[in-house]
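The structure's right below; bear with me while I get my questions together.
Missing here is one protein chain; the remaining ones are kept as they sit in the complex.
Chain lettering (A and B) follows the sequence in which the chains are written, and residue indices restart at 1 in each chain.
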Amino acid sequence: MPKTKFPAVLSTFLLCFCFWILLTWSFETQELAAGAVVSLAAALLSARFFIHEKAFWLFNPAKFGALFAYVFVFLGELIKANVDVAKRCFGGCTDVNPGIVKVPVDLKGDYARAMLANSITLTPGTITMDIAEQDGKTYYYIHWIDVCETDREKAGEIIKGRMEKWVRRIWQ
Amino acid sequence: MALRIVIDVLVAVGFIFALAGTKGILKMPDTFCRMQASTCVTTLGVLGVVLGGALYAFCIMGSVSTGVKVLLIGLLLITINPVGAHAIAKGAYKNGIRPDKEMEIDDYRGDFE
Partner (left out) sequence: MSDVIELLIFAVAYAFLAALNFYRLMKGPTPADRMVAGDSMDVLVCCAMVLYSLFSGRGIYLDIAIICAMLGIVDTMLVARYLEKERGA
């Protein structure tokens, strides 16, 4: 079990406290004190589970800018894929050609992999089913609603699009 | 007045995508394709309502706390739902649920068994 570190506790505490303020939306001293106590307890108990690497990576203008730009890149991909799937749904639902493709991914770190997998799942038409590591390489198993390319590398290019480049820029 | 039209258009676009996703869930041929259709509901269907609602809360109601809460609900739904979709897809495949028609390419079967 990993040890509890101070920056991890501090960042988790700040996150919990912001959440508390958003939910209660009152700035009396009593409410704030109660929130601080509760979020400190939550941070002490749970910080070691979800922060393994650097806690304050976002306090870096280049990475924050990349994250901000990624939101718009991702929204573009999202709208394109949504229109595509909506057309299939309204067009009688028979125009599907499903399959599961194994796609190589070149990313380091758990957070980056999880972020790319979630982005792929969130685009309609593709769902990440599993992540496997073989011979030092990472592979995603992706269920794809319209398999138009059975070669793994090219399919990966089509599925990931511009997202992989941006995710790598955020986390490195 | 123009603001209200913008809000209506946002919510209506969200509703159209939610309708498409619901039709997909009812009509798609196999389990995994239904999952694909359900992500249509959870992305743009939510995003339209959340953006329109936040605009309404900030600009017409003038209540910051309501707007922030609406945005929070959107963020929560959008960041949390892919995890559930991924878990359900993996669980369904490992449980032995397969589509009726043979799939075009199935890399998972060979590596998993």
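Brief remarks on what is shown
Rule of thumb we're sticking to: a residue touches a chain if its C-beta (ideal position, glycine included) is under 8 Å from a C-beta of that chain, and two chains touch if they have at least 3 such contacts.
Please read all numbers here as calculations on a predicted model, not as lab measurements.
Here is the thing to keep in mind: the chain we left out touches B in the whole complex. Residues touching the missing chain, restricted to subunit B, are 4, 8, 11-12, 14-15, 18-19, 21-22, 25-26, 31, 34-35, 38, 41-42, 45-46, 49-50, 53, 56-57, 60-61, 65-66, 69-70, 72-73, 76-77, 80-81, 83-85, 87-88, 90-92, 94-97 (touch as defined at the top).
Here is the rule we go by: only the chains that are shown with their structure count from here on.
Annotation: 15 Å between the Cα-based centres of subunit A and subunit B.
On the subunit A side of its complex with subunit B, the touching residues are 22-23, 25, 78-79, 82, 85-86, 88-90, 92-94, 96-102, 117-118, 121-130, 132, 141, 143, 145, 147, 150, 152.
Taken together, the subunit B residues at the contact with subunit A in this complex read 16-17, 20-21, 23-24, 27-30, 32-33, 35-37, 39-40, 43-44, 65, 68-69, 72, 78-79, 81-83, 85-86, 89-90, 93, 99, 103-109, 111-112.
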